[in-house]
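Below: one structure, written as structure tokens.
In this view, the complex is presented without one of its protein chains, the others remaining in place.
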Amino acid sequence: MIASFEGAVTAAVLTLTALGLSLVFGVMRVVNVAHGEFFMLGAVLAWWIATAIGGHPAYGFVAALVVAPLLVGLIAALADMTILKRIDYDPERTIVATIGLLYIIQQVTLMTYGPEARPVEAPFNSRILLPLLDWSNGWPSLYYPTGWGAPSITSYKLFVIGAAAAVVFSVWILMTRTKIGLIMRATQLDGEMAQAFGIPIERVYAFVFGLGAALAALGAVLIVPIQQAHYLMGHDPLLLSFIVVIIGGLGSLPGTVVAAILIGMSDGIISVFFTPTLAKIIATMLVALVLVFRPQGLFGTRAA
Amino acid sequence: MSLLSTQGLSKSFAGLRAVHDVNFTLPKGEIRALIGPNGAGKTTFVSLLCGRIEASAGTVEFDGADVSNLPAHKRIQRGMAYTFQITSVFAKLSAHENIALAVRRRGGDVAVDVPHALERVGLADRQNDLAGDLSYGHQRLLEIAMGLAQKPRLLILDEPTQGLADSEITAFKALVRDLAAEATILLIEHNMSVVMDTADKITVLNFGEILSEGTPAEVRADKAVQAAYLGTG
Partner (left out) sequence: MSDVQKSLALHLGLLALLFVLQFILPAYHQGNLARIMVLATYAIGFNILFGYTGLLSLGHAMFFAAGMYGMGLSIRYFGFSPGPAVIAGIVAGVVLSAAVGALALRTVGVAFMIVTLMFAQAVYLTVLYFGEFTRGDEGFVIQQAERVFLGIDLSQPTERYFAAFALFSVCLLISMWVIQRPFGKVLIAIRENEERAQMLGYDVFRHKWGAVILSGTISAAAGAFYGLLFGYAGATFATVQYSILPLLWVLLGGAGTLIGPFIGALFTFYLIDIASGLTNAYMLIVGLVLVLLTLFARQGIGGEIRARLWKWLP
């Protein structure tokens, strides 16, 4: 059960990150290889902000939670307007450009933040004991083991799961119930038609690109009290997000969410049976083979 | 002796029946025109013939062999050639190289066959021009030259005169009649003058099905065809 809670935390953050990548691909039809770096930026900026504010960790954390994704979103929107727009969102050129962007962001972070990993304190972090089922009386009842080695989870981790769920829900509301969401979906379905209807595609794209990055950054801010902030931390989330988005189906948001939950949860379980390296090998081969043999993933309707 | 025949050939795109249950026969040496309103399925049909699109159902027989399961390049190797409706040349390569590619695949002699093909369509002086720099009409002629250079048994021309000037169209009609000696020709056309002046027989397609088939005179007089496409003028 511990594994599944830990897995849920991983799944929560992964869902946010992958959702960002999926959104960008779904609406703009481009692959953003620098996505992991936006994640990393979220964590690093969270550290800057929390350190700058000081006092009770909660103040710094809340500030980071709001400001970091916003900043990262703005940086991403800027990158979209200066670079991606100029290359006309051509798929191949975008990949090359975002690879370049990856190195720029990563290395600038290295130059300013440095190569160390630095922790951010969680705003609250009490231990919550987990109940087990006791059948000794003939019917199930809960009992709470205590002492060393008792199963527990921290309140913060519960918060992460809850927060991620709330954000995913909000994104869903945004996409399906608001005008902005309608515009985004229209642009996704038929960019030219959307343009003919007077929708300012370029602004939509900048917004979507920024939103995608902000989601990743948000996920990073949530995880940074648990992990630490390090300039190379974007690599794994990028790979995992790729895996999620491809298996879930490129362009399908529900597919992304389902796949993220599956993969995030199973990551914990798989690590029980396989070494992390072997698990990663299986995962990457799975992605490759899915793309080769079933390009639409689990839910997607379009091949890449 | 039929060079090409189809049985029950069909293609649906997610519920839309583009081509439906077409039985089509093309005898060797004939010039056949394929006409019909826009969206009738003409290009889809010929794409099914040459393998560019995979059929949903039905068979295609070419020169006595069932080619239904052969990929496009194998059908081309057996003697089909297709010129695209929307010009599809190698824009950044020279006109010479465009045709040379067609010749080489067939194992021909580039030094001889390329100038020959260029001359037949009247592009001899544009040998070294980049294909993308040619005028639209000339690009279509280049397409035809690429088709010729393959020395095919069946030449499928998809709206070849679109965008050509009148003088070029007249030259084209002569070219087609000339070609008929070497190849069977299947011609999709909207230009009725070209159709009437060159075709031995006409097949009319409407809503993915064969509406009518016959000599130019017969088809012109067919009321159903007039209603669907030709008009009574």
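Should a chain be cited, it is by its letter among A and B, assigned in written order, with residues numbered from 1 in that chain.
Criterion: a residue touches a chain if its C-beta (ideal position, glycine included) is under 8 Å from a C-beta of that chain, and two chains touch if they have at least 3 such contacts.
From a predicted model like this one, the values you see are computed outputs, not experimental measurements.
Touch with the chain that is not drawn comes from one residue among A:Val96, A:Ile173 or A:Met193, which is A:Val96. Of the listed residues B:Phe24, B:Tyr82, B:Phe172 or B:Tyr229, the one in contact with the hidden chain in the full complex is B:Tyr82.
Take chain A: the residues that touch the chain left off the picture are 31, 83, 86-87, 91-93, 95-97, 99-108, 110-111, 115, 239, 242, 246, 275, 277-278, 280-281, 284-285, 287-289, 291-293, 295, 303-304. One chain of the complex is left out; on chain B, the residues touching it are 50, 52, 72-74, 76-77, 82, 84, 88-93, 97, 100-102, 104-106, 146, 150.
Keep this in mind: only the chains that are shown with their structure count from here on.
Our note on geometry: chain A versus chain B, Cα centroid distance of 52 Å, whole angstroms.
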